[in-house]
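I have placed the structure first, in the form of structure tokens, so that the comments after it can refer back to it.
Right after this comes chain A.
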Amino acid sequence: MIPESLQGNPMVAALADLATFAKFEFNELTIETAPENIVEALRRVKQDLKFERLTSVTGVDRLPVEPRYEVVYHLQSVAGNSRLRLKTRASGTNPKVPTATLVYRSAEWYERETFDLFGINFTGHPDMRRIMMPDGWEGHPLRKDYPITGARY
Partner candidate 1 sequence: MEFLIITSIKLALILFVFMTTLAYLQWVERKVIAHVQVRMGPSRVGPHGLLQPLADVIKLITKEGVLPPHVNTFYYLAAPFLAVFFALISVSFIPFGTGITIPVFHVGGATYGPYKTMFELADTNMGVLLVLAISSMGVYGIALAGWSSNNKYALMGGLRSSAQMISYELPMSLAIAAPLLSIGSLNLRQISDAQAGYSLGFIPHWSVFAFPAPQFFSFIIFMIAAFAETNRIPFDLPEAENELVAGFHVEYSSMTFASFFMAEYANMVTVCSMATLLFLGGWQPLWPVAYGSNLVAPLILAGAGALCVYHGLNPARPFDRITLPVFGVIFFGLAALMAFPPTVPILMPMFWFLAKVGFLLFVFIWIRATLPRFRYDQLMGFAWKFLFPVALANLLITGFLVALVS
Partner candidate 2 sequence: MSNYSGISNPTDVHRDHQVHETNGSGHRTMVLNMGPQHPSTHGVLRLLLELDGETIVKAAPDIGYLHTGIEKEFEVKTYQQGVTLTDRIDYLAPLSNNLVYCLAAEKLLGLEIPEHAQWTRVMLAEFTRLNSHLVWLATHAIDIGAMSVFLYCFREREEILRIFEMFSGQRMMTSYFRIGGLALPHPRGWQKRVKDFVDIFASRVDQYEELLTNNRIWTGRTKGIGYISLEDMLDLGVTGPMLRAAGLKVDARKDTPYSSYEKFDFEVPTRTENDVYARYLLRVEEMRQSHKIIKQALEGMPSGSHQADAPGIVLPDREKMKTQMESLIYHFKIVSEGFRVPEGEVYQAIESPRGEVGCYMVSDGTQKPYRVHWRGPSFGNLQSTSKLIEGTLIADVIAALGSMDFVLGDTDR
Partner candidate 3 sequence: MLSPAMDPQVIMQTLGKGVPTTWYLALSAVLFTIGVAGFILRRNIITVFMCIELMLNAVNLSFISFAHEHRQVSGHLFTFFVMVVAAAEAAVGLAIILTVFKNRSTLNIDEIDSLKN
Partner candidate 4 sequence: MDLFFFLLFAFIAVACAVSVVLQRHPISCALSLVGTMAALAVLYLLLGAEFIAMVQVIVYAGAIMVLFVFVIMLLNAGAEDRRGSSWVARIAGLPALAVLLGILGYLMLTFYPMIGPKASLVHFGDFTGGGAKEIGTALFTEYLLPFEVTSILILIAILGAIVLARKEID
């Protein structure tokens, strides 16, 4: 589902066989892949497209929609002075995405944070623990069904 206008884009072209969706809005390029392809996509982005830095990994909870979670990777190329957003989706029942720490070490804490706040499990992560909330905390605060008030302390 890659729009015509993006077919010639080199980044899209490099990920053409993996991408399930792409868009170019607000001057920002977004490419979406299936969860099982995300590590491969990141590898290509790092090696072929020279995006040296993973700036952040986070999640978005689209509650009624299934698959419910979007995992968003923001990448930056210092040499090419450009940015890229990669995206994948995880189901609501058992959210699981392979870890990006194999490619970018900076993903370690970001994935821990996403796990902590959304409950998305990054398989293969070396140290999948909570990072922000106390260890015994129940629930994942950034989920849309998590109450804004009334949480116990």
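Here is how the candidates were picked: all candidates are chains of the complex that A comes from, given by their letters.
Basically, a contact is a pair of C-beta atoms (placed from the backbone, for glycine too) under 8 Å apart; a residue touches a chain by one contact, two chains touch by 3 or more; residues count from 1.
Just so we're clear, the structure is a prediction, and the values are computed from it rather than from any experiment.
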Which of 1, 2, 3 or 4 touches chain A - same complex, any copy: 2
Touch list for chain A against partner candidate 2, complex: 25-26, 28, 30, 52-56, 58, 60-61, 72, 74, 76, 78, 81, 83, 85, 104-106, 108-110, 113, 117, 129-136, 141-142, 146, 148
